[in-house]
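Missing here is one protein chain; the remaining ones are kept as they sit in the complex.
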Amino acid sequence: MTRINVKVDGVDHTDEVEPRMLLVHYLREQVGRTGTVVGCDTSNCGACTVHLDGRSVKSCNVLAVQADGHEVTTIEGIADGDRLHAMQQAFHDCHALQCGYCTPGMIMQSIDLLNDNPNPSEDEIRHGLEGNLCRCTGYHNIVKAVQQAAGAGVGGGGGR
Amino acid sequence: MSEPTGPTLLDPVQMGRPVGRLDGRRKVLGVAPYAVEHEAEGAAQAAMVASTVPRGRVRSIDATAARALPGVLAVLDHTNAPRVADGEDREFAPLQDDTVWFRRQPVALVVAESSEVAREAAALVAVEYDEEPAEVGLRPDSPRLYTPEKLSDGSESDTSAGDVEAALAAATHVVDETYATPYEHNNPMEPHATIATWHGEDAGLGDGPVLTLVDSTQGVHAVRSSLAPVLGIEPERLEVVAPYVGGGFGSKGAPHVNVVLAALAAKALAPRPVRLTVTRQQMFALVGYRTATIQHFRLGADADGRLTAISHDVLEQSAAIKEFVEQTGSPTRSMYAAPNRRTTHRVARLDVAIPFWMRAPGEMPGMFAHEVAMDELAHRCGLDPIELRVRNEPDVDPETGHPFGRRRLLECLRRGAERFGWEEGPRAPLSRREGDWLVGTGVASSTYPANAMPGNEATVTFEHGCYAVGIGAADIGTGSWTSLTQVTADALGVGLEQIRLGIGDTRYPSASVAGGSSGLSSWGIAITAAARAFREQHGDRPSEGASATAGMPDNPDLQEYALNSYGAHFAKVRVHADTGQIRVPRMLGVFSVGRAVNPTTLRSQFLGGMVMGLSAALFEESVRDPRFGHVVTQDLASYHVAANADVADLDAIWLDDDVETHLNPMGSRGAGEIGIVGSPAAIVNAVFDATGVRVRDLPVTADKLLAGLLPQRERDHVLGDASA
Partner (left out) sequence: MRPFVYERATDVADALDRAGDGAVFLAGGTNLVDHLRLGVRSAERLVDITRIGLDEVEELPGGGLRVGALVRNSDLAAHPALRRGFPVVAQALLAGASGQLRNMATTGGNLLQRTRCVYFQDVTMPCTKRDPGSGCSALEGYAAGNAIFETSPRCMAVHPSDLCVALVALDAVVRTTGPAGDREIPMTELYRRAEDGPETDTHLVPGELITHVDLPPLAPGTRSAYRKVRERASYAFALVSVAAALDVVDGRVRDARLGFGGVCHRPFRARRAEEALVGGPADAAAFAAAIDAELAHARPGRDNAAKVPILRNTALAVLAGLADEGARS
């Protein structure tokens, strides 16, 4: 077992974990953050996307021990009390979800995308979300949601 | 024609409004619980051990190393697993004997304290086999081909009218080609998963659930009715729960072996709950897939392009362990008019995994072949492909002679042509080029039967000023939570805020699965009946606790009319002249599916189906190992589904004033499948228009195109002006 200190959604956690434990399993089973889901567990689908020190990673592809000393933000840590994060609100408003299983990862990657590029073109959005698969498949509305969030200044920009 | 006897239509007040998803907030917050997110105190974790031979017998299983691993609770195999009560359906009889029917069949199950330990231990179980020769490839000369008794839609394997051979011999224009579609996997984003808790016979003073399954399923009652006899439990004592489901596309339309394994493990470890999550890789073996097809399609037409013969001979595949017969030729029987017609199906049961429903089973591969063949015929006749379809529009259902409820195919085609900017007239392939890209457009028709499944019942109870409505339906992402609330509000004549909907749980009355574009129709019929019964019994001012339950009223129209949805797909493609890469800058679908109960969720169903059609046209193929028959492209890195950048301008519209009067009180017909039917053909037809190369086997990939593209590329190389 290895002791790790990880700040998850603003709360400090100190835990003993097996080195082989994936970050996503740590978040789900030990921290109780089950909003981050597993779609493929081999880094292909993006459903498990979280932020590690503010940058998106696939949490099925990172060991919990690698997050030691770092900060993790999940889909459950971005709303402000009852107020949805502007990206969550945009996904809700634009009907950018159906079954909802890809949604947590899609939202987290969309925030990362706007942090890098606050005013992306449609093409940049589509490529920026390449690692997040939606089977339902609501790509069209997802792009609209990211555009709405960009317009709301999520990445610090004003939208196009 | 008989007097109208169909359903009495509801007055649409809430229906027709683009009500936002009622589950949307929970989903963007990450707090909607899918199967494995449900609380299960002290749950153990299970992991499957899969066979490594395609056919044979398990000679021995050595689980010593696995059992020695700290945290391993049990290793179950055919020698020690709990017995099923009814093992006739072999899919539901795992670990009951030593037979291996296909590679990757579960032959043992490890249960442990954690999923890591379970998976590690599963890898340590040593299995030896007596291998037998296996047949794993679908070939036209397969010795295993036979004529099935029925197709999976219940229809006949073979149909025939007139004299097809004579008509083809006399036809002015003939298309005689073979089309093929590949194995495809549903791949919903949420892997199949179950939490099973075996309470035992004595639970709840004798009448509580013996077993609870929290399962990722398209129908809780389907799981109950399928597995109660298998497990020897009274149906009402098998509880199944599935409030949120991360997609299914048919693969969760019935339980698969994983659910039985979870139940057996829970029985072995009772009362401890057991979680079993199917890994993405295992999903390629255990939860169904679309069979490959080889389709010989022949069309004969007179000089004016009027069809004289339609012949559709289908070869497809099923599994030795269990039969499933895709109804690939079914749509051909009703699509276009021709005096001479035939359809046949021949199936080979191979030593492979079990095929099952995948979005529009039958219609999707069958209409791909039919609509590409129609495009080829239009080309041969020198006709606009839309005009060809106009000339072959039937007056009545060619198969049954019944009148169509409302067949608006031509309106879909015309409306789409107008909106898309379709250039009328015969196609002139290879005539448009933008830089390095060859550009083409294509069109195809779509159809899907309007279904209402039997066996639905709903209950309405007045509680605290609200109407609690219960039905064991499912929302797999389609929007049932929202659209059923709208239906219920209109059925009771109240606002949305007064409805408390309950679905996804067998504590609610019996409901059919969310599948075959039948969910909203079937459930809405029962809900409306229950609401009407409620008003009859309790009036407009019910007292607290007033309740009514009702099933589905008889609907004689179902026997008298051919009820189908229709659509038209238009696609623009660009094919790179150097590489054969294909991009789809534009897709338009125009549909007639009856009333739009919720335009927002309806549109998403259409768009989703169309993108899956694009995905099937260009990417999807489950490649089998030719020796062992298992899928080698068994993850989402090697099994390609459309990603975001594969989609561009995408639009779906539907016809105005479209109300289906024969099927249900909502006036709707269902929309889950029609987006994927015909859309691959529209893309393939557009690729032909762009390149002059006709690809007849999906997916259309660069290597298939290049053989045809290259000769012309050699003639027309654009490097000439590149010198400095």
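Letters A and B mark the chains as written, and numbering starts fresh at 1 in each.
As a working rule, a contact is a pair of C-beta atoms (placed from the backbone, for glycine too) under 8 Å apart; a residue touches a chain by one contact, two chains touch by 3 or more.
As the structure is a prediction and not an experimental result, all values here were calculated from the model.
> Just name the one of B:Asp646, B:Glu660 or B:Asp689 that touches the chain not displayed here.
B:Asp646
> Of B:Met15, B:Ala35, B:Ala50 or B:Val439, which sits in contact with the chain we cannot see?
Here the residue in touch with the unshown chain is B:Ala50.
> With respect to the chain omitted from the figure, which of B:Arg67, B:Arg119 or B:Arg500 is a touching residue?
That would be B:Arg119, which touches the missing chain.
> What chain A residues would touch the chain not displayed?
So the residues of chain A touching the unseen chain are 2, 18-20, 22, 41-43, 46, 49, 52, 55-58, 61-63, 65-66, 109, 112-113, 116, 126-132.
> Footprint of the hidden chain on chain B, which residues?
Residues 50, 52, 116, 119-120, 123, 436, 577-583, 618-619, 623, 625-627, 632-635, 637-638, 640, 642-646, 699, 701-703, 706-707, 710, 713, 717-720, 722-724 of chain B touch the chain absent from view.
As a working rule, only the chains that are shown with their structure count from here on.
> Using the touch definition up top, name the residues of chain B that touch chain A in the complex.
20-21, 23-25, 27-34, 37, 114-116, 187-191, 244-247, 249, 277, 279-281, 476-479, 600-601, 604, 607-608, 611-612, 615, 635-637, 641-645, 647, 650
> If you look only at chain A, which of its residues touch chain B in the complex?
It is residues 18, 20-21, 25, 29, 34-42, 44-45, 47, 74-76, 79, 84, 88-89, 91-93, 95, 97-104, 107, 123, 125-127, 129-130, 132-143 of chain A that touch chain B.
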